[in-house]
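Yeah, one chain of the complex is gone here, protein chain that is, but the others are all in their spots.
First chain written, first letter: the chains are A, B and C, and each begins at residue 1.
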């Protein structure tokens, strides 16, 4: 048993590091917070990654990805985070991509995958609805078949970056029969279609990431159905469980914690505080536990196994740690973290802290709240 | 609004303090832990309190108590704890006494109350059964009426100090009809009655406080029924909610924390540790919040109101704090807390720590586990 | 011991609760956020008319000279109503400092303007390297013939952009003294900004600011006394916010349905709400203690109670605020619902006037002394 990377992996890491240092966008405040970065910067960065062939870095070579191993993917993501570069918009790359590879027709694969990998098409995800938070299957948006079209009516909510996206993939109800899961289908829509309206939702970090998306008699060609009618729930579950490598957020948490500890080390008010140093040490130990739990999962995946029981805590612990680090950033920032919505002189990590702290409250809510995650895991562990 | 004690109360405090200093048993290791104290020491101490008229210190004068006000009771208990004296065995004094005063016949009151207040009769409580932990109402011990007797068969468990007690009060099932609560009655039994067998349960602190009590065709005169048949559940609820003043355990926690902080102050390995000092400060602040929450309850009771919403957290927070203090005692004790079941040189608080730590795991379990307490409180707060 | 309020206090509390519930809607809050200095003049006028701004002004200066408890009763209602007008930073805190200072009698005109709502003040005492400790002061007051020349930098002086005068702490020889500096004095410059959770503040530069000898209000003990009063009152404000979040969250759990049932039937969420409630009540006990002791002449007793309250409430309010958002789910994350705004308000509370870490240290230092 060893945790050492192979010489080939170390070479790969060096290659990625060098490239990241040369190419990562230079916008420390925005990138570091991972939020204030604007559409232009994000799109330019994704184009740059695409031109290197690294945008769809989790995809196999046969579908236009670089064909990285699980360990390489992890290294890539760690180096991306280390350079302070933003992560890619995940909806097409991490979610729709794998779905099309498994459930899509060859025509759908040819039509969409190259455009996604080349950064030509940005996607958003239409899952949640006002009445269905954690109870996703209770969704109501309807798609009624009329000839070679579906007519879609309804509403999605919490749609991240819908105001940037060219396309949306949606769970829609195509039948009211059977269990509520059975009537769900998976549909792709061009955001420019008539009848789609996007309204912004501003969140408590003061920014606009989220949206409501309204569908009024939207006509969608039947060839935009993925899989068959009623298969939507199966596809949704596949999508949610598929991508685990980046779920722990180890790379970004490492960068945030390092940024904080470097700042504290030069902060005259904190550098000698045993409590501040202790708190950083506690976070570092927790992060180390998360990092090596993630590596255990990668090792299993590299051997062709599915993730083991150790992986079930990755999302829960990973989000708790993101929140824990942002809390320390806020509290160490003290009065320097009080300015709101306006740039003021001071340590960047402190200045970004209150926005990050507010924003990151969402990470234990979205993608299945941590309470729901624990319900699911309890079923596996206790079996009742 | 003021938190100051009246001059009369301060005089009373001084009187109790002086008496406690002169009369509290001198057995620092045993008394301090509140557990290793033997039957003889405990009984002698209760006799001494009784001869002062202070054993039944929560009782009104008409029933042979000193008629203290709620604030005086609290002062009394605080001074008792401050002197390092053991608390009284609560079952007769805090539980049965008030029950007899409310539900007992004049004959029952005359027969039992004076003997309890004079330390002549020690009681234990027969509530829990093997199959009924938090679900108390599911109890199975049966009392079948035959002429002027009940014939009792069944088993109680977790019966504290049954091996010391002269009498036991029990919840028994007198009817299988109606809801499971409706068939319960409240019965008093002489522990010397034929058919009662006590078997010890040794707990993880290595000591014998608890017992199983078996009842085989035990004959109990009908005049030992309190209230009427089927009223047992009502009486049990009255009993459980009646006594709130000492539930927070403020006095004992204060003494334990002071004992710890004084020890730390002279411990060469810890006295300069910012982490040890911080932890003590945190516990002190938590204890202060508990103390003043308790005072708010006392203030309401002194005005003749029932305890307010602030009192609902007293048991939960009080037990968490007891455990928190014992955890700090254990961890500060370090290697000095490792000796087990044998006296060794060293700081008394450290030597007692592992026993206390083990023993106190029970305090979030007994008397309705903290999870059950929260269920009950949730019903009040959310109402679902 | 008697924890009853006087009938005057009950009337005061009633009027503040009514104002916050009826006179200050969530729409008014959003309006105030956009007002100059995040203070709606119409609201400020009402607050003054209620007499609340005069509560910390001594009777000798034409004020009401209320107890800290009186002020806290108003603050709790304002906190529960999400009122962001600078009740503490612009009025209570500076008035309490002046009332406790040697020069109390000389500032009656200014205090009169403050009580009537015609002027606001601000206190500039925090420095970057000193964090929350008022004694850590590198700003210098150099005595000269005309009075004093002040030089240095302060950060995050709450409400400074709205103030006619700043109370500035500066090192005068070996002492740290307080100086009243009119906002428009030459050499005084502000970098103003909005503050997390509402209100405004400024980083303050003092570049050879000349003030009269009269400008010296007194020494640091007045700042410390005023600060303790402000903290006790601020804890009451936070208590109001915690209560509002507890109420909104328990109501949401009763009505919001998932999987066909009210989410309040889920035991984990039930216990979370119970924990919120218990923290609220434990906090209330220490806030009562702090308000009772904030007026004490015994500085040790005062500091101990105030720091205990702030240390406890900082942690409890963080828990309540975080869980309120978590239990509301997505909607709790939006600007549209007031929950997120209370969340930010309580987040800022955790920091201003010293965080839990600072106050635990101070509590411990007092206990050791």
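Definition applied: a contact is a pair of C-beta atoms (placed from the backbone, for glycine too) under 8 Å apart; a residue touches a chain by one contact, two chains touch by 3 or more.
None of the values given here were measured: they were computed from a predicted structure.
The chain that is not drawn here is touched, among residues A:44, A:61, A:240 or A:288, by A:288. Contact between chain C and the unshown chain involves residues 266-268, 271.
By the touch rule set out above, chain B reaches the unshown chain at residues 128, 131-135, 138, 157-158, 201-204, 206, 210, 268-270, 273, 275-276, 330-331, 334-342, 344-346, 354, 357-358, 361-362, 364-366, 369, 371, 374. Hidden from this view is one chain, which touches chain A at 1-6, 9, 71, 277-278, 280-282, 284-286, 288-290, 292-293, 295-296, 298-299, 302-303, 309-310, 312-313, 316-317, 371, 374-375, 377-378, 381-384.
The working rule: only the chains that are shown with their structure count from here on.
Taking each chain's centre as the mean of its C-alpha atoms, the one that lies farthest from the centre of chain A is B. Chain A and chain B have centres, each the mean of its CA atoms, that are 53 Å apart. Averaging C-alpha coordinates per chain places the centre of chain A 39 Å away from that of chain C.
Contact of a single residue of chain A with at least two other chains is seen at positions 275.
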